[in-house]
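The complex appears here without one of its protein chains, the remainder shown in place.
Here is subunit A:
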Amino acid sequence: MDIRPIFSTLRRHKITSLLLVLEIALTCAIVCNAVFLISQRLQRTEMVSGVAEHELVQIHVANIGKPADARARAQEDLALLRRIPGVTAAALLNQVPFTNSSSNTGIKLDPTQKLHTLSATMYMGEGVIDTLGARLVAGRDFNADEYMDFDAMRSDPDLQSKVGSVVITQALGERLWPGESALGKNIYLGETSVRVIGVVQSLIRPSLFRGDDSAQWTMVFPLRMSAASATRYVLRTAPGQRESVMAAAGKVLRENDPRRIILDTKTLDDIRSHFFQNDRAMAGILVGVIIALLVVTALGIVGLASFWVAQRRRTIGVRRALGATRRNILHYFQTENFLLATIGIVLGMVLAYGINLFLMAHYELPRLPAVYFPVGAVALWVIGQLAVLGPALRAAAVPPVVATRSV
């Protein structure tokens, strides 16, 4: 199809055409970046935790006053919990994934180092790895005789040096000793050295306030918690029995110590979903913005195209009288829109890149991958063609006889 007549028509509506191109360009640029942001947010909610999320239940308790004989109380609690039908493992932990509450400590590779190499989180409790369902990829889990009492250690700092072993994540090992096996290596907590005896595939930090890059910098220590030093009971359940276990567990704990308050009983799936709710909310807002933008742009195109069709009724009539088919007229308006959209999209790509540079500079976002550019382009071509179809069909329906009528 000859596009010269289209250009000469558009030249007569320079400002209007330019505005339409500008609108398409802006929409295209924002849509590209918004889709990228959505994918970033959704990807974040998929973050690997390394634990058997669908099987876990957390019971968070609070004590009124210091529990008498806290160590025995914890062991009793756990024994009773393990007896609940459907419970496959139970542990009392200092922290649980996605609860936004964590203990962290600076670690060194050399005791003479002045500054810490990095700060990692510490999981403590008997049977952390088994109960959470973290997967060992090298070395071993702690032996029963390696566990020490956390309370005893806290009251006697000299005992700290006796905690000889630690299990770390693959990611932490790779960060500390790139390219080497972490097994058998030593890390230093203050003056104390501990040896890596096992490596788990992954185990997420309970809170990510230090950024997502360090999400897997995790250590597990062979320390036994007491009812005074830890408040989070974690149960691993057989498939399908989570609900019944949750109902029974609260009752068991309350009966064993009526002076205790059950703060909440939640599945790890729920805890996880709550943890990422901001990301999902942001993704939802972005989807809303994309839809609103596309609708407004589409309506703008419909409006303008309708004006142009109404304005050119006589011209269309003349063309029809001179032998143009309905199809020719339809294609004319479709091509016109395609041309405007294409110019807008090309401009939009440049703008999208610019917006991405701005976001990278101010909001620590990564570079916009090239695959997102076609997303915006296709969206606007499709929207443009759909929007212009109505007015173009109306134009095609103009009868040749219009040419002979005066206004």
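One rule holds in what follows: a contact is a pair of C-beta atoms (placed from the backbone, for glycine too) under 8 Å apart; a residue touches a chain by one contact, two chains touch by 3 or more; residues count from 1.
Keep in mind that, in the parts below, contacts and distances are computed from a predicted model.
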Name of the absent chain as recorded in UniProt (options "SSS family solute:Na+ symporter/sodium/pantothenate symporter", "Pyruvate dehydrogenase (Acetyl-transferring)", "ABC transporter permease" or "Glutathione import ATP-binding protein GsiA"): "ABC transporter permease"
Among A:L118, A:L136 or A:L183, residue touching the chain not depicted: A:L118
Given A:Y123, A:F221, A:W308 or A:W381, the one touching the chain that is not displayed: A:W308
Residue, one of A:T27, A:Q58, A:Q95 or A:Q216, that touches the chain absent here: A:T27
On subunit A, residues whose C-beta touches the chain left out of the figure: 13, 15-16, 19-20, 22-23, 26-27, 30, 34, 37, 62, 64-66, 114-116, 118-119, 157, 190, 209-211, 261, 263, 277-278, 281-282, 285-286, 289, 292-293, 296-297, 299-300, 303-304, 306-308, 310-311, 359, 362-364, 407
